[in-house]
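Have a look at the structure that comes next, please.
With one protein chain withheld, the remaining protein chains of the complex are depicted in position.
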Amino acid sequence: MENAKDLMPLQCKNIIKKYKEKEVLHNIDLTLESGKIYGLIGRNGAGKTTLLSILAAQCPATSGDITLGKETVWENQQTLSHICFSRELNPVAESAIASMKVKDYLKAASIYYPHWDKEMADRLVKTFELEPGKKILKLSKGMLSMLTIILALASKADYTLLDEPVAGLDVFMRDKFYKLLLEEYEKTGRTFLISTHIIDEASPVFEEVIILKDGAILLKENTEDLLSRAVHISGREDAVDAAVKGLKTYRPEKIGRSKGITVLMENGQEFQSSGEISVQPVSLQNLFIALCGDEN
Amino acid sequence: MNEGFKRHIHYISLYQGKIFSIIILGGLIYGIFLTTVINNPPDEIIRYLETILAIIPCSLITNYIRYQIDFCLSMGCTRRNIYLSIYILTAELLVESLAVFLLMKMIASTSITVDIIRSFVISELLSATLGVLNGVLIRRFGFAKMALILVIIYGGLAVFALNSFFLMTEFLSSPSSWLLIIGGILILYGLIVTLFGKRTIDRM
Partner (left out) sequence: MNEILTQEKSIYLQISEMIENDILRDILLEEERVPSTNELAALYAINPATAAKGINLLVDRNILYKKRGIGMFVTSGAKEKIRQNRKEEFYQRYFKTMMEEAYSLGITREDLIRMIHAEEDKK
């Protein structure tokens, strides 16, 4: 891998964001080390897009700092040239991008991103079968996603943030995206932070996962380590309760005398297994639902 | 000037090509209309058309602020670079619009000669090309040199527009205060727009 790994981390320190009087991000501290693929998951309205936007200095935080290594990011052209934020494209009828053609959009990108790889962009346009002459307003949701993916990959930015890049893509295209992402990651060691709702599909690609709940970071951890701490226990209610005594539990489900519950153990903790309970691993999606569902 | 600003101006210059074509077209139609279609057009029509012509570049700047800026920000452009580009864009449009008005005034108030029309077309094409080439010029020569080149050329344009003393004295002897008013409004508008643009960006 090339010198992308030499870059210092991208950090949020004590970020607060308020819209009018409503605080939507509360004291976010986040460190993104270079050379990793991070997943960002959270419910709609949790603040993912706002957080990504603030990290990329496209939206000002109400207070707090964003730094890349020792440099601040806000209004700093030098550091900004290392960051690409590929947000969901939403061509409202009057917006600038609506009347742009695909090739105009990519031409603009080639102007703004100093490390733009035109050859890669052209190749991806062919792979995704996008028509360069088509107006963005006329693109389907899937094609819009493909365009955001091309922007993200061909920008060759050291820190690339993608906001829901697979929205609208069918399963084959999503598969293609993960493969392209890993290919690019292996070649360059760039850092990626990707927000997604398609959790289980994407989780094997994420080295670390960040869960955002109600504007605060619930956890940030190596994906495999996190999942090894999570189990789902079910059986007769008293047996389950005995087994999970002293452990952090989430989302109890009851029907009749049977009970199921999700457990997230701390390092070193164990539950008491017995013949009376079923113990099953928890997928990232189900863990997320357990941690961020309404019942808590 | 930093790299980011050069890149932003490069992008803007592509966008400007469209604006300038509209200005030239508007100016040409105005001038031709006044001098060929209507004989001795009444003052009101002249003022009305001039006002419309003044509104076109201003609305284009407003359009830029309302829509393009969001796009530029999403591509990683800093707000400072956007403020600077608004000042530049506004200044350019003001200068060039005034040049258009002056020339149009001259054409409307004197007898047309083929020379005048030819010179006008050439000067407008030149200024439009410069607008489009801004990006290239900045990247090649750097901001300072480019500014110098532009000042010389636009200055020359203005001088050319006011060139003939004869035309000027005739022109000024029946002073068109309306032109001065429009010029004043444009400058005021330019100031308001740059302020408005700054506040719009700050609120994003």
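Assorted remarks:
Each chain gets a letter, A and B, in the order it is written, and its residues are counted from 1.
Rule of thumb we're sticking to: a residue touches a chain if its C-beta (ideal position, glycine included) is under 8 Å from a C-beta of that chain, and two chains touch if they have at least 3 such contacts.
This one's a predicted model, so the numbers in the text were calculated from it and none came from an experiment.
Remark: the absent chain touches shown chains A in the intact complex.
Set against the missing chain, the residues A:E71, A:D175, A:D238 or A:E253 yield one that touches it, A:D175.
For the options A:D200, A:E221, A:D238 or A:E253, the residue in contact with the chain missing from this view is A:D200. Of the candidate positions A:E71, A:E224 or A:E253, contact with the hidden chain is made by A:E224. Not every partner is drawn; the one left out touches chain A at residues 36-37, 175, 178-179, 182-183, 185-186, 200, 204-207, 223-224, 227-228, 275-276, 280-281, 283.
Throughout what follows, only the chains that are shown with their structure count from here on.
The centroid of the Cα atoms in chain A and the matching centroid in chain B are 45 Å apart. Per the touch definition, chain B reaches chain A in the complex via residues 2-5, 7-8, 10-11, 14, 67-68, 70-81, 204. Of all residues in chain A, only 56-59, 75-78, 80-81, 83-85, 87, 94-97, 107-109, 111-114 touch chain B in the complex they form.
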